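Only one protein chain is missing from this complex, and each of the others stays in its spot.
Note that the chains are named A and B in the order they appear, and that numbering of residues resets to 1 at the start of each chain.
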Amino acid sequence: MDITTLSALEMGRKIKNREISVAEAVKAQLEKIKVSDASYHCYITVLEQEALARGEKVQKLIEAGEFKDSPLAGVPVAVKDNICTQGVRTTCASKILYNFNPPYNAAVVEKLENAGAVIIGKTNMDEFAMGSTTETSYFGITNNPRNTEHVPGGSSGGSAAAVAADEAFYALGSDTGGSIRQPSAFCGVTGMKPTYGTVSRYGLLAYASSLDQIGPIAKNVSDCAAVLDIISGHDARDSTCVAQGAYHYTEALADDVRGMKIGIPKGYLGAGLDDEIRKSILAAAETFEKKGAVVQEFDLDAVDYAIPAYYVIASAEASSNLSRYDGVKYGYRTGDFENLQEVYKKTRSEGFGNEVKRRMMIGAFVLSSGYYDAYYNKALKVKAIIKAGFDKAFQKFDVLLGPTAPSTAPRLGESLSDPLKMYLGDIYTVSVNLAGLPAISLPCGTDSKGLPIGMQLIGKHFGEKEIIRAAYSFEQTQTGNK
Amino acid sequence: MKSYETVIGLEVHAELATKTKIFCGCTTQFGGEPNTHCCPVCTGMPGTLPVLNKKVVEFAIAAGLAANCTITQHCKFDRKNYFYPDLPKAYQVSQLYLPICRGGGIEIETGGEKKIVGIHEIHMEEDAGKLVHDPWEDCTLVDYNRCGVPLIEIVSEPDMRSADEVIAYLEKLKLILQYLGVSDCKMQEGSLRADINLSVREVGAKEFGIRTEMKNMNSFKAIARAVEGERKRQIELLEYGKVIVQETRRWDDNKDTSFAMRSKEDAQDYRYFPEPDLVPIEISDEWLEEIKNRQPELRDEKMLRYETEYDIPAYDADIITGSKKLADIFEETVALCGKPKEVSNWLMVETMRLLKEAEMEPENIEFSAANLARLVGLIYDGKINRTVAKEVFEEIFKSDIDPVQYVEKKGLSMVSDEGILRSVIEKIIAANPASVNDYRNGKEKALGFLVGQTMKEMKGKADPGLINRILKDLL
Partner (left out) sequence: MTITDETIHYVAALAKLELSGEEKEKAKKDLGSILAYMDTMNELDTEHIEPMSHVFPIRNVFREDVVANGPDRDILLSNAPASKDGCFMVPKTVE
């Protein structure tokens, strides 16, 4: 039996029951990566020696009675390469950080380690999480394991592909405008973006600080909930990380949507949406109804303005967040300079890729003198309208349902030539980040080409439990799911 | 020549006297080996986040209240974006849109005239690092120890008209901040520095002239000269029909003139926007009230209290409260040994003399109140006379010695054994029959001579009053 096909919780149970040792799990995972990563290229860095050593240590701790409350102790995990791992190269898939070794661990990495996780490697992504295809990585593209001619989505494409290819039992991604949900949809796995402030951002290399959130990508809803149990929680080092009472998301894993009110924003089924996906979503709606939920279409405010507002805000914050990469303190420095200005300009021009440069320029423009009100401030007002629209919707509904993306995974090389067209693919995901809401993407079928279709369930603030329950209930109706 | 009026506004940066930096737990201690008061947060490591030091907000509010400002009860931080090696994140966290204090004023007095200098705003921000030129490599070395030290920037209205007013304003501001304990205002350590915005216009003109800015001035003397120098330069330009360029200039105190600075970057567009990594600050009425109630006594109140509580002259109270450090030493010493007028004299006369000799400011005083109190005790216990006391005080001033031990070690205490003194005086009387005769014939002066001779014999360690009494007794 190929043990890498097990879900994270199944593997965790077998390790607990001493059916499989941590070393066996780690070796099997490394072996799988060795065999298949040449085809998919999910990883930027594989931590072979470190994972083996860590596996031995975790095994001993488990035998000594540690990690009793940790269902994922000993299970290998992949971490997106924009999350700091102490002493392990963290690149953001950019040349400008090709050699950066963080002097500290991200809060989520500490939490994983405290739960007995074994980090197996750092996954590929769009450079600085800017992109929807994982084609902008300095370290090469990632292929979609469901069909290698297609992109895995992005920006957490490496994490989603690794889970889809059984190169990881579960993975961490980050989601600023759909970067967990969209690649999860494209690769046929389950990914969740928590409410803003649920997971500490300390140690996440910032793209857009007001929108970024770390979350799990896994083989099923239960695994996602279990991972979220581990990584969520207040952190005094992140001022925007909220202190909450209970974080027991796995308690929400119940197959019961009776009486649940589910809304479908009409704007999420309109022009631009692939017909096959529309059918899948409507079929999913029917499934929910059959299980006793009340499903209703409704008008969500300002859907069309989410993308422009998102790109103004995200680019503005990015232009500021990425200014620190200047060749002075860490990372790449140009080899050819006469003076300080050249260190700055050449380092950054040589170190950043096109998409990152484009967003930094847009960001500089929308904040610049004379344009701040027309763009940045306007976008903050649109954000307020979008948030109010969701608030209104959640007075009526418990959960919102829609597609994750307007199409299935595009072919490699089709997206980058027209950036605006690529941005439009984020239509169903970005408003969730603007409003700070939780959302999960899970598989709900395949199209005629055999590519996975993802559906998205959106919850109200800190409404993770509702969307986990809905997603879990739906998952039970799907055949072939673990 | 036409007659001109000078218009001056100041932006004063004061480093706050917190123990830790504004957004991380690193120490704010001055000095230290380069980059040893640093952590991933204040060196702008990727992925790090700021968490605001509560004390910074309280200090800023305290300064605002003392400057009669309105406190912005809902305020936020913004990012000011520019590239420079002393700014590791390439943005400074500051406040543009909602500064914590607005619209106050401070009363100053020059040449017997009082006036109010308006305060436009006070905002919180982080300090930058230090750049040092390395002559060996002809490059610049970057030290981030000061990076992230909390600052308040106090922006005045363009209400000052002369160097005297500028200095009076700065002195007043410095005292307020020191009295509040908000900043130590050590100018030589850069914890108080001023940017001077200056323009000139013809007397009677309604519009302001074009202004220049001189940055990072950190001595009162240099500031006074810079104001004078820049005023003259601008008037000269106008007199020759030339235009003044709005620019940043650097005052060179050695050359007694200012130079145009090359701008930090080609485009000065700071692209301020709300800092997303910090949440807004809500200052409740209760919190504000709490801070108000904690406000320490400021100078004017203290002066009045000294006159009534300690019964020292207004003149003394004025000098002593002119420095927070002097006032602190005064109160501590009096608490230990009483005798306010005596303590005041030591501070006003001897301390001031020694400070002047050493070219020091009162802030740099290193002696303790305890040792000054012991000295006063020695005098009142008749252990030493005033001549010896002055000598001992110089040692206290220099190295804060314990006067009791010092007097004992050096054998400086007065001989209080009347028997010994009497036998010495008997010897003096026997040796100076002429003076004895003079005295007996009514020449009072002769007694002084005899006292002096006795003192000489006693090597100064005797109480002149006691000698007098014994002499008269014996004669």
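Keep this in mind: a residue touches a chain if its C-beta (ideal position, glycine included) is under 8 Å from a C-beta of that chain, and two chains touch if they have at least 3 such contacts.
Here the structure is a predicted model, which means the values were calculated and not measured.
For the chain that was dropped from the view, give me its touching partners among the shown chains.
In the entire complex, chains touched by the missing one are A, B.
Return the single residue from B:Cys24, B:Cys101 or B:Ile223 that touches the missing chain.
In the complete complex, the chain left out is touched by residue B:Cys24.
Of the residues listed, B:Lys76, B:Arg201 or B:Lys325, which one is in contact with the missing chain?
Answering carefully, the residue with contact to the hidden chain is B:Lys76.
Among B:Val142, B:Leu180 or B:Val436, which one is in touch with the chain left out?
Of all options in B:Val142, B:Leu180 or B:Val436, contact with the hidden chain holds for B:Val142.
Could you please point out the chain A residues that touch the chain left off the display?
Counting over the whole complex, chain A touches the hidden chain at residues 99-101, 103-104, 196-197, 210, 236, 239-240, 242, 302, 304-305, 307-309, 311-312, 319, 323, 326-333, 337-346, 348-349, 352, 354, 357-358, 360-366, 368, 375, 377-385, 387, 419-420, 423, 434-436, 461.
Name every residue on chain B in touch with the hidden partner chain.
Answer for chain B: residues 18-20, 24-27, 33-43, 45, 51-55, 57, 76, 83-85, 131-134, 137-144, 250, 261-262, 265-267, 269, 271, 273-274, 276, 278-282 touch the chain left out.
As a working rule, only the chains that are shown with their structure count from here on.
So what's the Cα centroid distance for chain A and chain B, whole Å?
Comparing mean C-alpha positions, chain B is 55 Å from chain A.
Using the touch definition up top, name the residues of chain A that touch chain B in the complex.
So the residues of chain A touching chain B come out as 83-84, 90, 92, 97, 100, 102-104, 106, 201-206, 208-210, 236-240, 316-317, 319-320, 323-326, 328-330, 340, 344, 364, 367-369, 372, 376.
Show which residues of chain B lie in contact with chain A when the two form their complex.
40, 43-52, 79, 81, 83, 85, 88-91, 140, 142, 269, 271-273, 276-279
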